[in-house]
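Below you'll find the structure I mean.
Shown here: the complex without one of its protein chains, the others still in place.
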Amino acid sequence: MRYNVLAMDDNFTLYKTMLVIRRFEERLLSEFSTGKIVGTTHAYIGQEADAAGIFSVVDTEDVVFSNHRCHGHFLAYGGEAYQLAAELMGKASGLVGGRGGSQHIHWRNFYSNGIQGGIVPIAAGMALAEKERNTGKIVLVFIGDGTLGEGSLYESMNIAALWKLPILFVLEDNHYAQTTPVEKAVAGSMSARFTAFGIPVWERETSDVLEVRSLAMEAAASARSGTGPACLILHTHRFSAHSKGDDPRSPEELARIHKIDPLTIHGLRLATEEFPRAASEVAEIVNNAFDRASLDPFPELCSEY
Amino acid sequence: MRYNVLAMDDNFTLYKTMLVIRRFEERLLSEFSTGKIVGTTHAYIGQEADAAGIFSVVDTEDVVFSNHRCHGHFLAYGGEAYQLAAELMGKASGLVGGRGGSQHIHWRNFYSNGIQGGIVPIAAGMALAEKERNTGKIVLVFIGDGTLGEGSLYESMNIAALWKLPILFVLEDNHYAQTTPVEKAVAGSMSARFTAFGIPVWERETSDVLEVRSLAMEAAASARSGTGPACLILHTHRFSAHSKGDDPRSPEELARIHKIDPLTIHGLRLATEEFPRAASEVAEIVNNAFDRASLDPFPELCSEY
Amino acid sequence: MTTVLDRLNFALHRSMESDERVYVLGEDILDPYGGAFKVTRGLSTKFPTRVLTTPISEAAIVGMASGMALRGLIPVAEIMFGDFVTLVADQLVNHASKFRWIYNNLVRVPLVVRTPMGGRRGYGPTHSQSLEKMFLGVPGLKVIAPNTLGDPADLLAAAISDEDPVLFIEHKLLYTRQLLEAGKADLRDYQVDQTFGDYPTFTMRPTKPAHLTLACYGYNFELARLAALDLIMEHEIFSEIILFSQLSPFNLDPLFQSLERTGKLVTVEEGTISLGWGAELAARSVEKMRGLMVRRVAALDLPVANAKSLEDKILPSVQDIVNAGLYIVE
Partner (left out) sequence: MTTVLDRLNFALHRSMESDERVYVLGEDILDPYGGAFKVTRGLSTKFPTRVLTTPISEAAIVGMASGMALRGLIPVAEIMFGDFVTLVADQLVNHASKFRWIYNNLVRVPLVVRTPMGGRRGYGPTHSQSLEKMFLGVPGLKVIAPNTLGDPADLLAAAISDEDPVLFIEHKLLYTRQLLEAGKADLRDYQVDQTFGDYPTFTMRPTKPAHLTLACYGYNFELARLAALDLIMEHEIFSEIILFSQLSPFNLDPLFQSLERTGKLVTVEEGTISLGWGAELAARSVEKMRGLMVRRVAALDLPVANAKSLEDKILPSVQDIVNAGLYIVE
């Protein structure tokens, strides 16, 4: 059972999930100029097909460890936009009371942290726990192409493979780590890094949520089968800057990748009248989230640990 | 030019190099009971073909970063047995004045440290320096099968491959990390872990110094060619315990691997009269090393850093 | 007679027996070897599925422990040598110890990381350090160290039952030490009190009014007792000894009480002196009380050399403690 309507898997819902992410992140970016949000954020815009596709097939009870670019994952997982918005505004009503902010959220079986790589062994440990406790759950851990640079990833792959842990490594390759193109950061082959440890890989260059969905279904089934970890590599594109204003890409490159828009691609499958419906339903969710959150009080410090 | 006679590459010298290592380590192990040596050590006995073969082909000016099991590497590199013995006894005349001991030695272009994995990025940095300074040198870094568990290895492989650094990864797989058999510690394929990063691998299960030599020649030539790192994987056997008394292997297994003795294998190529000659020359080197070192004074503390 | 090693091993056995959520993981911990210092001996035979020998991957060991703890298990991780805690610093500081607070108390992270620290065994600069000080004061992390006065089994069992992450520091030389018995041998001349709670602080008061307070933990309690004896016998100087099991968070009330009586503090630890455990004791004490005399005894600010002739001078000795006591009293 899904926590909310977002994760139903008909075409309209998939579209709407992606649109919620898109509009949420757009609104969020705009709130920096209003001063309602400080600090920084990493928008998921352009990569929506990944989260929407993946969370349309994994079980709502599965465990997720996400990274700095976690809003899209969280919303597709079924998390509430209002609580996320409140967290980003540093409100007491936020997911974790304003303590964590954009990169450090937790709700039900969803966790995130802002240190590249370090979350991967943690996810492996969670997978061990689910396995030992016979819950039937798998753990999804999200990394980016840049995170292939971190050693703890390989330590975790090795152990996960040795111990046949039910974990799905989701590698979202958006071709950049902050400003660093993948050619400057990743030697050899991405998929071979997983197969070297005996981890099977499902890989696709796509921004089509249905393609992601079917690939994710296979990869997740493998991770759940008891044969050990699986890896899903999705080559995608991020449309916005890495965080705020740090985008070295040329206008030509940006124009080119903006043509590969998951909303446009999947939009072809919708009936004309579904677009205004999606737009208004999503506007309501997103506006409600931010408007409501902005009225909430800030947290008080409880100084004991 | 070699620093000493050990490293000449005729069959007799190869044998003698291996025998020096064997007798040095045996003497060392025996000195623990005399109380002349305290602490611990990691004997190279059984793996002598690796060091002797490799150092018969790399240039004496090449740079070496070795690990906890470094005595064999050091002696084959051309290091002096006496200074090593003195170091192990904690004497002022030791390689590094008694400060480092068994795992932390340095002489000319030879370095070692006792932290698994951490030496690998350092070796990569050295390779970068040699490359930038156009010295034509390569850097050899020694790891064991167990060290495949450490994340910093993969960080280093990635960067070394990206930057086409002149580094040779030497992986000595003696099938155990301390008491842990390789099946419990290494998932998937050893060589694929390197090729995943685009690093070519030369791999052999052998205790024949001539086989090691020819493989090492190719791998080192590749590392020196400007095309980037290379990897040499040597499957071998250690005869003694990991350090002292920590050996979980059955008598049968020990008996089986003792049959794969590099001295016996290579000994077949020697003339009968060469054995006593090797024995006496080696006895002189080893006895002289320990006897002389044992007379040397202990270091005084100079307390400024 | 019972050694510290026996008691630690016993605690692991008992914890695994009484709670099947307890898992033990680390390098080379399987029988017959049972871990580099034998603390895990027998466990894998008795609980084969819950004792996990790992690759040489310290960061992943502690990371996995965090994940296990977040999802319903109670992991006890062994780091083979305390020198390697540098490799788990990110996992301890930026992950395990932060989760509870940054997730607004929605989670608990009941993990234990056990590791042996300390020198005097000729293991050289990368296998002899006392690096626990790097983790003292890390918010959300407890640092605990056993000793021969309290029962190390109780302490470790408490750490395992603790719902927050605990770094459990075992000095290598403690393993073979016998537990002390109250009122016997060199405890005979002291009145021993202890605080309530899982990680007690011990106050040892001599029969005569004391001239100074010796603060210590772990193995250095062995040295502190010898120094106290020497100070009595040779100089008629009496010391109270305050022995901590909990190094961090700092809870120093018993120390302050002792300092009210003596006004003189000598701290003893084996890590390098600068910004060691003793620094926080000194700082808190002087913030609280005026006119204190303080002297810290610790290792020189140098690596631990391999040669015994050097190591002996680098690490603190009984004589160093005696000298500090004399200096401060005179």
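Letters are used for the chains, namely A, B and C, taken in the order the chains are written, and counting of residues starts over at 1 for each.
As a working rule, contacts are C-beta pairs under 8 Å (C-beta built on N, C-alpha and C of every residue); 3 or more make two chains touch, one makes a residue touch a chain.
Owing to the predicted nature of the structure, the values given are computational and were not obtained by experimental measurement.
*Asks:* Give me the visible chains that the unshown chain touches, in label order.
*Replies:* It touches the following shown chains in the full complex: A, B, C.
*Asks:* Looking at B:Val20, B:Ile37, B:Leu75 or B:Ala124, which residue reaches the missing chain?
*Replies:* Counting the whole complex, the residue in contact with the absent chain is B:Ala124.
*Asks:* Pick out which of C:Leu25, C:Met64, C:Val109 or C:Leu136 touches the chain that's been left out of the picture.
*Replies:* In the complete complex, the chain left out is touched by residue C:Leu136.
*Asks:* Looking at the full complex, which residue from A:Thr179, A:Thr227 or A:Ser280 touches the chain that isn't shown here?
*Replies:* With A:Thr179, A:Thr227 or A:Ser280 as choices, the missing chain is touched by A:Thr179.
*Asks:* Which of B:Ile159, B:Ala219 or B:Ile265 sits in contact with the chain that's absent?
*Replies:* Hidden-chain contact among the options goes to B:Ile159.
*Asks:* Of A:Gly46, A:Gly117 or A:Pro166, which sits in contact with the chain we cannot see?
*Replies:* A:Gly117
*Asks:* Which listed residue (A:Arg22, A:His104 or A:Arg213) would be found touching the missing chain in the intact complex?
*Replies:* Counting the whole complex, the residue in contact with the absent chain is A:His104.
*Asks:* Extract the touching residues of subunit C with respect to the undisplayed chain.
*Replies:* 83-84, 86-87, 89-90, 92-94, 98, 101-102, 124-126, 131, 133-134, 136-140, 248-250, 272-280, 282-283, 285-287, 290-296, 301-303, 305
*Asks:* Over the whole complex, note the residues of subunit B touching the chain we left out.
*Replies:* These residues touch the chain not displayed: 63, 65, 95-97, 99-100, 104, 106, 111, 113, 115, 118-130, 132-133, 139, 151-152, 155-156, 158-159, 162-163, 305.
*Asks:* On subunit A, what residues meet the omitted chain?
*Replies:* These residues touch the chain not displayed: 38-40, 87, 90-91, 94, 97-104, 113-117, 146-151, 177-180, 184-186, 246, 248, 298-301, 303, 305.
Here is the rule we go by: only the chains that are shown with their structure count from here on.
*Asks:* Need the CA-centroid distance for the pair subunit A / subunit C, whole Å please.
*Replies:* Using C-alpha averages as centres, the distance is 41 Å.
*Asks:* Averaging only over C-alpha atoms, locate the centres of subunit A and subunit B and give their separation in whole Å.
*Replies:* 46
*Asks:* Show the residues in subunit A shared as contacts by 2 or more other chains, in ascending order.
*Replies:* 151-152, 155, 158-159, 162
*Asks:* Can you list every residue of subunit C that touches 2 or more other chains, as numbers and ranges?
*Replies:* Correct list: 54-55, 57, 59-60.
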